[in-house]
Structure formats: C-alpha cells, structure tokens
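To start, the structure itself, in structure tokens.
For this view, one protein chain was removed and the others were kept in their places.
To keep things simple, chains are lettered A and B as they appear, and every chain counts its residues starting from 1.
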Amino acid sequence: MMQNFVTLIRAAVFFGTVIMFGCVGETVTEKAGNLNLGVPGIMYLGGIASLSSVFIYEGSTENPNKAVCVILALVSAFVASSLGGLIYAFLTITLRANQNVTGLTLTIFGSGVANFFGGSLNTLAGRFEQIAVPVTSAAFRTTFPFSDSLGVVGELFFSYGFMVYLAIIIAVLTHIFMNHTRRGLNLRTVGENPAAADAAGINVNLNKYLAICIGAGICGFGGVYYVMDYIKGTWANDGSIETLGWLAVALVIFTTWKSKHAIWGAYLFGILYWLYLYIPGLTRSSQEIFKMLPYVVTVVVLIVTSLRNSRDKQPPAALGLPYFREER
Amino acid sequence: MADVAIEFKNVTKRFGSVVANDHVSMKVNKGEILSLLGENGSGKTSLMNMLSGIYFPDEGEIFINGTPVTIRDPKDAYALKIGMVHQHFKLVDVFTAAENLIVGIDPGKKLDRKEIADEIKGICDKYGFVIEPGKKVYDMSVSEKQTLEIVKMLYRGADILILDEPTAVLTPQESEHLFSVIKNMKKDGKTVIIITHKLHEVLSVSDRVAILRKGKYIETVKTSEADEEKLTELMVGRHVELNIDRPVIENKELRLSVKNLNCVNSEGQQVLFDINFDLFGGEILGIAGISGNGQKELLESIAGLQKTQTGASVVYYDPDSDKKKKDDAGQADGMEMIGLSPKKIREKGIHLSFVPEDRLGMGLVGSMGMTENMMIRDYSTASKSLLFTDKKKPRELAEEIKESLGVVTPDISTPVSRLSGGNVQKVLVGREIAAAPAVLMTAYAVRGLDINTSYTIYDLLNEQKKKGVAIIFVGEDLDVILALCDRILVLCDGHVNGILNGAEARKEEVGLLMTELKDNRREETAE
Partner (left out) sequence: MEANMNHVHDPWVRIAKRDDMSFLTKLGIRIAVLAVGVIICAIMIYFITGLNPFVVYLTVVKGAFGTVRRVWATVREMMMLACIAIGLAPAFKMKFWNIGAEGQVLIGGIVSAGCMIYLPFLPGPVLLLLMFVLSAAAGALWGLVPAVFKAKWNTNETLFTLMMNYIAIQLTAFLVSKWENPKGSNTVGIINPNTRAGWFPEIAGQQFMLNVLIVLVLALLMNIYLKYTKHGYEIAVVGESWNTARYAGINVGKILIRTMLLSGAVCGIAGFLAVSGASHTISTSTAGGRGFTAIIVAWLAKFDSATMLFISLMLAFFDSGANEIASKCGLNDYASDMIIGIILFFILAGDFFVNYRLVFRKRVSAVNSEKEVA
C-alpha cells in the first residue's frame, strides 16, 4: 500500500514537472496579455532541439562530458523554444495576426518539426542505430546521492533529476518576479491594461516580446525534461508532448494565473493522470475512461471559477486582445 | 514677458482623411493655469496627446522651455516633466494605489511598498489630497481614481500637468476641491492645462483660455478679459443663441407610466430607487443628472434590457387603443412592459424606439453597412420568409435615411464604424424614428456631434413631438435641456430628485437638484 503510494507520487512528480514548466512559461506569456496556444508546439521544439544537439555531440566524441551535455541540451532547447515564441510574437504583435490562430499554427509547426526530426534524425545523421543519448539522459536523471539512505522520505523528495527542482525554483522565481519586483509589476500592467502601461512609459511591445520569448523558453524546458528524463533520452512519435502541452495550458487556468499554485497543481494533475494504475479492478478499457480525470477536473475548475466572480482570480484583463497605440 | 513652457509651431495631426489638428501654433506660459477650450471634436485632446507622447504629429514642431523636442512616447514626455491625466483613467484595476503609482518607473529599483506609501503621503499632504496606498483600484470611486492619477503625475515629477475633462465625472463639491488643489499646484510653480468645454469652470479657475475650433487654433485670451458670451462665440465661431424650438402641444395623452422602479446592477449596488413618473404623448421629458446617476439603467429598464426589482411597473398606453376602449375614467387599457424582453415588447405592438448611449456598441453593428443595420429592429418580422432575411426594404430605408438626413458615406454598404460620429448618430436616430415610435428614448443624443448635426437632431425630435410621440431626452448640456424639454426630471444618486417645468426652470435650480439629494428622499427609501 505504502509502496503504491510512493510510486504514485513519484509518477505524479515526473508527470507534473513537464507540465509545471509549460504552465509557468505560459503564465509568463499570459501575464503579458498573450494567450499562446502554441505551448505543445513549443515543448516539442524544446524537446527535439535538446535531443538533436546532444545526439550530434554524443555521436561526435568518444567521452561526452556530462556538464557539456546538460548545458548544451538546456541552451539549445531554450533557444529553439524562444525562436518559436519569437515567430508567434512577431506575427501577433508586429503583424497583428489573431493570437489563437497563430498559436495553433505554431503547435502544428512545432509538432511537425519535432516529429520529423525525431523520426529522421538517425537517417539524416547517416547513422542507423536507434536514437538515444544515454550519457545526457543519465546526467539528467542523476539524483541526490543521499536519497537512497533516507528511505521513504528520500524516495518521495530527493529521488529525482535536477530539473524537478529547477521547475519548482522557476515557479517560485516567477512568483517573486511578478509580485515583488517593479519589472514584474510593469509586465502585469501590460497584460492588464496596455494603454495604461503605454501611458506610464512602459514599452508594451518590448515587454510582450520578452515575456513571450522567455515564457516559451521555460515551456521548452518541459520538452527537455520529457525527452531526457521522462522517456530517458529517446524519441517517441506518440503525441504525448502534445497532450502534456494542452494540460499545461489547462493548468494555467487551474492555478488562476499564479505560478506558485503551479507547484502543487502540476503534481495534482500528475496524480489524477496516473491514479487509474492504482485503482483495483480496472480493465484495460475502463482505465481509458479513468484517464479522463484530469480533463474533467479542469472543466470543473473552469466552471467553478466562472461561477465565482472573484476579482483577484480572473485572467489578465487584456488577455487575447491586441494593442495598437494609434488605433482610433 | 513670461517664460514660455510649451510652444507648438504648425503642428498638424491627421487620422486618415480627418484633420484633428490643423497647423496649430500656440504658447503656454510657465506657472499658469491654461484652459484649452473647444467643442467636442475640436482637437483639444489630440493636441495634448501629442505632448504626452500618445500621438505623434504628422507635421510641425514642439518646443519645451524653448528647446525643440521630439516626443515619441510617454517616456519622453515624463523625461520632459510632462504628465497627462486622461479622461479614461490609465489605471490597473487589480493593483493597489501604490502599485499603480510606481508602474513604469525605476524598473531596476527594489519594490518597497512601505517606502512608496510614505512618499505618497508626502505628496498628498503638500497639495491636500487623500489617498490610501493599499487600496485596490477596483474598490475606488471615480474621484479617488482621478486623485490617484494626478498624484501619479506629481510622483513622476511632472512640472507640466494636463488634465483632460477633469470635472466630467465629478460632483460640484469634488470639482471645487480639485480646483483648490490645482491652485496649490500653481503656487508650487507648476504649469497646468485643463481641457474642458465648460465655460464657468474656465472662468473660475484659469489664468488664460486658449480656444480651438475644428482642429484650428483660434486665439488665447486672458480670463480676466473674457466672459461666457465672448468665449462661446470664439468656441463655436458664431454667436449661438440656444434658440431651440419648443412647440406647445395641446391634448397630451398619457403614454407611459413608470411606478416603483427599483434596480440593482450586476455588482449588487442599487442604482435606481423608487422611480415614479408619467410620460405624455407630444412632450419631451428631459432627464438631467451627472452621468452615472441611473440614467442608463432607467432607459434600459424600460427597454427590457435591465432586470428590475419586484414591484416595478412600466405601463404603456398605445395611441391607437385610446379611441377604442376606455374605462369609466376615460383611460385606455395599458400594457405592462416590465418582464418583457425587447423582442416581446416589439411583438406585443409596443412602439418603443431607443437611441442608446453606446451607439456602435449597442445601437448599431460597426462592421455592418447601413442596410444591415436597418434590419436590427425587425429582421425577423419584416421578412415574410421563415428562413431568409429580406434586404430590399432595409436597402430602401438606408437610401432614404442617407438622402433625407444627409449621411456622408461612400456607400450604404460601407461599415458604419468607418463613418464619423455625427453620421453614425444620424444612421441610428434615423432608423429609430423610421420605426414610427409612440415612445422615443434617446441617451446623450448629441454627444460628440458638431453644432449643425446637433440642431438636426433637435429638429428631428421636435418633429416627432409634433406628431404626438412621447420623448425621453437624457442629456448632459443643461442649456440644451432647458431650451428643448417641456419637463425636466432630475436624477440624483438614482432618485427622482424633482420634476420641473422646462419653460420655467432655472439652471441653478436644476444644477442644485443634480448634486444635492433632498433629505427626505433618502429617508423615504430607507424605510
């Protein structure tokens, strides 16, 4: 029983970490007033960028350096994801395209790029073995050395790769940035009332561009974690990242646009997602019904927040609305 | 000669084919209070927006303290110590006063809410403001928000302060307080520009008055050498006597009877208290009041767009049924309108027309042309087909309105949002009158319109009145209400604070009723 509980929690943490990155990244974006439905695509871009760069590096050297592997994976993922965000930002801010439509296009594009390279990387690189980046993946999955000696506590809290803690740190930092710094206040002003931000001398477009690109970069880490830790440094064309990406978007609503809530919300989603494995008596088909749980819960949260009209639990007031100064 | 703080040289701003400012050249002196006077649409706000960096001039130059400057965005304006309080406040609702104050400045600095609160207190004490630093903006009254905006500019070190229609949303007492604060700021050496179209304010607070008309600069006069008549003449370009017709109609018949109308808005505040009045065919009932005192809710309640509290009653008496059946007292049967949707009202044969305040957001569909906008009232009944719309009649009506009211539009299929404000209003009023109403309600029917269009609207209303239509005219300009309306109902805080005879009422009397609720009224409703 206890062991079941521990495995469930661990599974939830693995799962939750992917969507926590996505959720925090999307929160940063939405705080600037842009609803980016390209999260799945961005996570795809992050995942494939880290995988391909490390794949090339590991294949080109005898003894890949672990630190180089990790840094290369993170940097390439951040750059690729931010570029995806940049495309979205350029289209929606500078060229004034519709945010939802552009975001969806980014998802199509990102999943296309990632699955294309994920499926053809070995062919393109002229090598024919299965794609795998064992060294990097092992580096990503290194746990605290003392976690084994702490029993259940160690298993529950310390038996994860560093990105699990990185996700929490980023969520906390984002919370501090949004609520306890002037730059964060400026960014939120852009998302709440861009005309006010503009009149206050804040560069609205610059803030939006930065928030979207950095937010996308954080989302991209979700893809890295998925590829390197969750599926252990391989590639799977099964659309899981897309599902996780949409759950991350849902989680933003669940957390009412407050990144600190993402820390427990993401794990809760993880528990809901894996719960079916621990419910006795489920057949293979009825498990599928049980897997609906996270989506149903999100719908319920969505309905409940729309029923309760709390002023502080609403989305940024200008979310999804374009802003042009000289419009009249 | 006084030092010049601001100088415009040949400044021009265009919006598409509309010239908002046409080669404006004028000067503002240091340490003076200057009123920028002009009608709606005379280019006051757009000129000032170029100072505050919201708009960029198409031509011309701006000098601050004698130096030519380029103000590309609000940041440049702040650097030049120029601050503007816009008519629509630029505040973030979910932020506190303190947070709103520091938005956009010193981004690298630590966010110390305590320190900011102290600084706010310092400014407030110096000039006589009251602000709670920790209060969220969504909990603030309009005048608190305005105070916050002004403090925000001072906090940013503004030496030149521009206030856009600052008293439009204030009670007279609040306006008085504002003026005293402005005078304190002048004593402190600040230059203050007030955009306004209210003459008595101009005369009471400013040192000089600059007048704009139709985008052009006319001249600047010393307040001490000006009077209302002269300013009006400069502002409108010709001597305008508010000589609006008020034809007298005999044999007025009861058309609408409003009783016990109470109304709570979506935020749970009661906005209408026990409204009672009768409306007769062949009269114009003016509704005076500071905007936001229940006018919108009153009209929308009658039109079936607003929920009312139980016990409310609005009874409609149809002109045709007058002759048919009358009870012993000679009164025709009425129809209860409360509880009916706009559609039901129409289906029951109640001839109600409504020109709402928000023309493009409620009365018309901006992206549609005139033809399709003609269909809004009766698209479902006008066509004999069950399924399809009939555009033939609407097209004819659109042509007719375009012709008779002189609507300037390239084509009747051009989206109405592309038309100018006056033409938009002609389309809306034209449609509502074409529906042959028995009761016609108009909210701020001439807001933002030029003098000529305004007169066209007054004439149209009088024409309807002569036909026996009962008209409700919600207005903001007291002179117009006094000249046009047969009776004047004054709303204050959602109460009927008095109903006066239009021909006899004095302006001061109406003004007093608008601002001070008679004591007994509040008690009545408290019971």
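We adopt the following convention: contacts are C-beta pairs under 8 Å (C-beta built on N, C-alpha and C of every residue); 3 or more make two chains touch, one makes a residue touch a chain.
None of the values given here were measured: they were computed from a predicted structure.
Q: Please identify which residue in A:97, A:172, A:195 or A:317 touches the non-displayed chain.
A: Checking the options A:97, A:172, A:195 or A:317, the one contacting the hidden chain is A:97.
Q: Which is it among B:138, B:277 or B:379 that touches the chain not included here?
A: Spelled out, the listed residue whose C-beta touches the missing chain is B:379.
Q: If the hidden chain were put back, which residues of subunit B would touch it?
A: 10, 16, 56, 59-61, 67-72, 76, 79-80, 303, 305, 341-346, 354, 356, 358, 361-368, 372, 375-377, 379-380, 383, 387-389
Q: Need a quick check: the contact residues on subunit A for the chain that isn't drawn.
A: 35, 37, 87, 91, 95-98, 100-102, 104-116, 119-120, 123-124, 237, 239, 243, 246, 249-250, 253, 284-286, 288-289, 291-292, 295-296, 298-299, 302-303, 306-307, 315, 324, 326-327
Note that in this section only the chains that are shown with their structure count from here on.
Q: How many angstrom between the C-alpha centroids of subunit B and subunit A?
A: 47
Q: Along subunit B, where are the residues that touch subunit A in the complex?
A: 15, 52, 54-56, 73-75, 77-78, 84, 86, 88-95, 99-100, 102-111, 136, 138
Q: Across the complex, what residues on subunit A touch subunit B?
A: My answer: residues 180-186, 188-189, 192-193, 195-203, 311-312, 314, 317, 325-326, 328.
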